[in-house]
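Reading through the structure tokens given below for one structure.
Every protein chain but one is kept in place in this view of the complex.
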Amino acid sequence: MNGPIVDRRRLLAGSGALVVSFSLTGAFAEEQGAAAAPPAPKLPGSLEKSPYLDSWIRIDADGSITIFTGKAELGQGFKTAFQQIAAEQLDVPFASLKVVTADTKLTANEGYTAGSHSTQDSGTAIQYAAAQARALLIAEAAKRLDVAPESLHTENAAVIASDGRRLSYGELVAADFLHVEADADTKPKDPAIFKVMGQPIPRVDIPAKVTGGMAYVQDLRLPDMVHARVVRPPSYGAQLADVDAAAIEKLPGVVKVVRDGNFLAVVAKKEFKAMRALAAAAKWNETAKLPKQDDLLALLTTTLKSQDHAIFERSDPSVIGQKTIEATYTRPYQSHGSIGPSCAVAQFADGAMTVWTHTQGVYPDRAAIAEMLHVPPASVRLIHTEGSGCYGHNGADDAAADAALIARALPGAPVRVQWMREQEHGWEPYGPAMVTKLKASIGADGKIADWNFAVWSNTHSMRPGGAGCLLAAQHMEKPFAVPPAKPLPLPEGGGDRNAIPLYTFPNAHVMHHFLPDMPIRISAMRGLGAYHNVFSIESFMDELADLAGADPVEFRLKHLGDPRGRDVIEKAAEQFGWHSGQQAPQDRGYGFAFARYKNLAAYCAIASEVEVNRETGRARLVRAVAAVDSGQVVNPNGLTNQIEGAIMQSSSWTLYERVSFDEHRITSIDWQTYPILRFDAVPEKIEVHIINRPGKPFLGSGETGQGPAAASLANAIANATGKRLRDLPLTRKRIKDAIDA
Amino acid sequence: MMTLKVNGQEHQIDAEPDTPLLYVLRDDLKLNAAKYGCGLGQCGSCTVIVDGKAVLSCVTPVLLLEGKQVTTLEGLGTASAPAPIQRAFMEEQAAQCGYCIAGMMMRAQALLQRNAKPTDEQIRAELEPNLCRCGTHMRILRAVHRAAQLMDTAALAPAEQRRAQ
Partner (left out) sequence: MKKKSGIIGGVVVALLLGGAGVAFAIAWRPAIAAIETPKPQSFDPARVKRGRELAALGNCNDCHTVREGKNFAGGVPVPTPFGTIYSSNITPDAETGIGRWSEAAFLRAMRLGVDREGRHLYPTFPYDHFTNVSDDDDRALYAFLMTREAVHAPARDNQLSFPLNQRVVIAGWKFLFLHPGSYKVDPTKSAEWNRGAYLVEGLAHCGACHTPRNALGAERLNAIFAGGDVDHWRAYAINAQSPAPVPWNADALYAYLRDGVHPDHGTARGPMAEVVRNLSVVPARDVRAIATYMADVLGAPSAEQKERGEAALAQANSKSQSAPVATTVDSAGGTIYVAACASCHESSRPPPYGGINLALSTAVSGPDPRNLANIVLAGVPPVTGERSPIMPGFAESMSDTQVEALLTYLRARFSKQPAWIGLDNIVAEARRTQTVSLETPADARNASAASVERAKP
């Protein structure tokens, strides 16, 4: 196992992520064995930070039970999964539970719903908290019934004695019953007797979504609510020179024009009309000078200054390589592309600001908004209300800030801010452009003797960051400066996420060239650096396998010791029908890829079959077969859904997507100019094979498929055409040019 | 003022005739299913059915709807009494974030109303205007096939249904 070189200064600098990453040490250390010094016993998951059980569970005297999670439902099915976990551990009927998600007034602070941490952190906390709560209920019942606790069992929200006497949970609780700290020795239920966890329980949020029920923040309607639209500048840094707000305010239905420096918004009774009038009336002075979109390689590796960190070193001079190859891989800026543009509702009343928002982090966004408004954080409440899929840091946090700023100008009125499509595309913080350079050599034994990997990238998160990370705050009259970018510390990493290979190489050297300057607005996008790093590593593994004359799957197994990694590789290959010496039919190719997300979350291997039209260069995914190991599976249906989705989304990124810009502004501002995958590119089949590990810790799975899907596609295209493409996206034109060359 | 027939009911709408149907449905009639995704006719999240045909409500001014029947997802069924297509999507768990799903279902419903046994290719071609960013496409296809099955079985008389099982 390749542990990173940890730079203490960087560790301390990334506070939010630090806490979260330490809480994983349990899972991480388990894999390390004796290699790492075991830390002092920590509480499982987010219990470490929020140890009181009543932060997670509330049992009322009438028997109703509420589960609290600081994480947000993003469409991954977590509400359902956590409900399953709690139902299982508490021994209560699934449908009897209520789950409350991220709300700064009601739930624990679990930072961001990000990094595939939710089940690992929140799910684990709920699992142990519920198990302990059950133990406490049994202990209380034992006291009252005057029997030994071991003679009691629980069923259907009641404790039952061997003689049949029964005490419901509601009868057992008293005030503050659960205001006890978590006990690290709590033993959760034996997976062998699971009834609910591990079952494909239907998601609790889907019925409303397929019948037009209230489901999203976009559906929120409060009495006397007004509609606001923000007029964003035409480019980064543009200054609002002139706007005839008075004239616009005279238009029928317009309630107010809000201007604060370069922040401009119109509030109207009805949604549709006022926006265009205001946009036309505003005059801007533009200053932005953006880099050349077609020369990101030079931008990243030469123009922008880098902070260079060696993050992995291993040396064995006795192993010498004979044949060497090198390659450079590039990734453009890519967009979250949320289907529903960001939206928020805010109300400022009696000195308190309430914001309904689909931010991934209600606590950090609250802190930033409070800072922006110069008010104490306690006077601001953020309630997570579902939006469309965000896949990371999209416009949600900004829309919340917009709504708060406008609501402050209209005390009492609920203000709804809806971003337009062009605004979501033009102003969201993108996934950063990246460059990787790889060089490796094969030894006489056909194995990799020497491995060199270097990655150039911005940070992959501009949060937490305070008000300076919010567009509204950056544009105000008294603006907040964008805070300096910092790299996310390893083992999670940002641009260097998954830069350290899971394979074992006798000589290896991994460099992270961190680029603090961000000419284009960026932040976290699903997978962070792992998408491109895994794309690079796994493409290069195929190039090396080719050099060694080896089958790609066998070649990977030759270098991988991790038994669970080997298992997913073998499973995917077997289910695909992969065998050494295989030959794809005319115009088709087979490709394989594997990664363990962050080298400590879920394992995923994907085998793909691709068809390439030699005349047009068009590549289409025919079928994909994935194997995934997420530790203890909570909801297999939800997990399958996430992996299928990751494959489809990553295919879209990999074959089509790049943010476009000219020297002044972003030009990919709608689905015409930023096309994504449609039904004509959907494969014939996607299979997901889950390797369940009952009793093992949960491993984050929401992002594990992105990197392997990309590399698997690229390898299949190389197999089909005989040409290796290394610059994302692998467009039709690039494939055609490669074939024609 | 104009009269709009939505889900079998007549409504008096106080909206300018050039207001896109989407805003009338959401803001005036408080219906949730049709969604704002782009307002440009590029993504399909706003799809509803007008006189049996799938229509992008974000680029359809209410003026065009005089005398026509508008059907939204709410008009097909409820959580307790779901229509075949709603049942199918629940059974297949065909949603991740779910934002695109209402539009998908309406377009699929319009297809099934005129072609009760669509092939996989026909379904894919039909759903081309609708975007899904989460990548739920495989499940959506399965759900539409399932809906066709459910509609077919529902149309059979009980005796035939038993024989079909």
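Residue numbering begins at 1 within each chain, and the chains themselves are lettered A and B in the order written.
Quick note on the criterion: contacts are C-beta pairs under 8 Å (C-beta built on N, C-alpha and C of every residue); 3 or more make two chains touch, one makes a residue touch a chain.
Please read these numbers as outputs of a predicted model, since none were measured by experiment.
Screening B:29, B:59 or B:79 against the full complex identifies B:59 as the residue touching the chain left out.
Interface note: of A:655, A:714 or A:728, the residue touching the hidden chain in the full complex is A:655. The chain that is not drawn here is touched, among residues B:7, B:42, B:72 or B:93, by B:42.
As for the chain not pictured, it touches subunit B at residues 16-20, 39-42, 50, 53-56, 59-61, 63-64, 119, 121-122, 124-125, 128-129.
For subunit A, the list of residues touching the undisplayed chain reads 276-277, 280, 586-587, 613-616, 618, 655-656, 660, 668, 670-675, 677-678, 680-681, 731-733, 740.
Here, only the chains that are shown with their structure count from here on.
Once the centre of each chain is set as its mean CA position, subunit A and subunit B turn out to be 30 Å apart. Residues of subunit B touching subunit A in their complex: 19-20, 23, 27, 30-33, 35-40, 42-43, 45, 72-74, 77-79, 82, 86, 89-90, 93, 95-102, 105, 124-125, 127-128, 130-139, 141.
The residues of subunit A lying in touch with subunit B in their complex are 74-77, 200, 202-203, 205-216, 218-219, 221, 227, 270-272, 337-341, 386-389, 391, 418, 420-421, 637, 641-642, 644-649, 652, 670-672, 676-680, 682-683, 685-686.
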